[in-house]
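As you look at this complex, bear in mind that one protein chain is not there, while each of the others sits in place.
Our next item is subunit A:
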Amino acid sequence: PHTAPSAGSPDWMCSICENVNKGGEGKCALCGVPRQGDSVPVEVDDALERAIANSMRQHARCPVCTFDNHASMTRCEMCDSELQPQDSSVPLAGNMARAEAVAGEDPSAPCYDAAAGDGDVSNVELIKLSFRAGGSSSFYTTLNETVNSSTWLVVDIDSAADTPGGAAQAGAVQRSTTARERRPTVGGISTLVSAAHETERARDVTLRSAFADLDALTAMANEILGLAEQIATQLNSPAASKLRKRGGSESDEDTAERADAFRQYLLDLGIDSPVTKDTAGAAFHEELARELCDYLENYVSKCGGTVALVDAYCLYNRAREFTLVYPSDFVQACNKFSALDLPLRLREYPSGLLAIEDPGSASDALIIGRIKRYIQSFGPVTANDLAALEDCPLTLAEERLWVCERAAQVCRDESVEGVRFYSNVFVDSASGSTGDNARPDDSDR
């Protein structure tokens, strides 16, 4: 149950700048203009307003880090130091008293005045006391006495204690007003400036905490990498291989299989200590070529013996994680394949497409044989068809067809539907029946 907020004053809107001010204010907080008689009272849901006001007032401020904890907390959420028990019967008085007490206890600790709880940033105050050559204890005693007696509240405390609810509310508002009027009320530009400062500080705090999170993430990433390495070594350990070898029961085989698959994933994941310019020095490209060959050999054979250079570059760089190589270095390393007698070759097609090939499994003869078989069984093919059949990139499929064409094994049909490749009837029929269909007057030539 509560009485109408007519006893206290409802929030009002400044007639000059339309700023919404607290009910007790005599001047506008923003422009400093005194309240006009006809200023519009703001209609706010009392219950809501009071709930907000209550929650603000009943913060339990931590004496160590000044964090505003929820009233129900006994320890600070931030720094885990013990909070002072709150006198709930006289919320505001207790709060203010506590705030002062905090300042007294630890003079060097910065402390916000509890009155700032009403949201007006201009009321934030910092009290810092320092003592040289004694005097602190006597000051403390005096201060403590003053705080305990709460002389500045004597008048109001009776009414506030007698009438809980709406009346107490009204009293509290009034008190905060009196507290405010003792300080010089600032309006206008200085208020805006201090508001801006406050926002800036809040942003600063947010940023700092955000970067703290990032640091934590980095730390975690290192840990996870360590963990992955540990798992890898475990899987490679003799015990694991024994487990794989044993493979007696089905479940064992299953685990072994899974372990193998997992190991494969880890292998795919990265290269342990990639070659860099720093470690290899002058032999960088040679070393890079060797590592590249080791890494790509499996992949190339899986892809039918040919991988476009671009794909290989992406794949390899992904495996290197952080120490990426330049495309130029990559190509130079690939060019050294044959000089180093490695099993892969860099091949440049006449169109300029570069591909890494395993010459054993990707010879032209093999490709031509395959494509001829496709044409025999599926009819004429386009590059698209071939890409689907061979599961290779479109550019490579095109190149393969062109290889066949250059070898006069296929011929093309260009139409609105695109380029389609047929088996080469021209050459086949020529070799089959030359001179049979003698042209007219052949004898004359």
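Here is the rule we use: a contact is a pair of C-beta atoms (placed from the backbone, for glycine too) under 8 Å apart; a residue touches a chain by one contact, two chains touch by 3 or more; residues count from 1.
Throughout what follows, contacts and distances are computed from a predicted model.
Protein name for the hidden chain, per its UniProt entry and selected from "Vacuolar protein-sorting-associated protein 25", "Large ribosomal subunit protein mL46", "Origin recognition complex subunit 3" or "Peroxisomal membrane protein 11B-like": "Vacuolar protein-sorting-associated protein 25". For the options A:215, A:278 or A:414, the residue in contact with the chain missing from this view is A:414. In the complete assembly, the contact with the undisplayed chain comes from A:426, out of A:131, A:211 or A:426.
Although one chain is not displayed, subunit A still touches it through residues 380, 405-406, 408, 411-415, 420, 422, 424-427, 429-430, 437, 439-441, 444-445.
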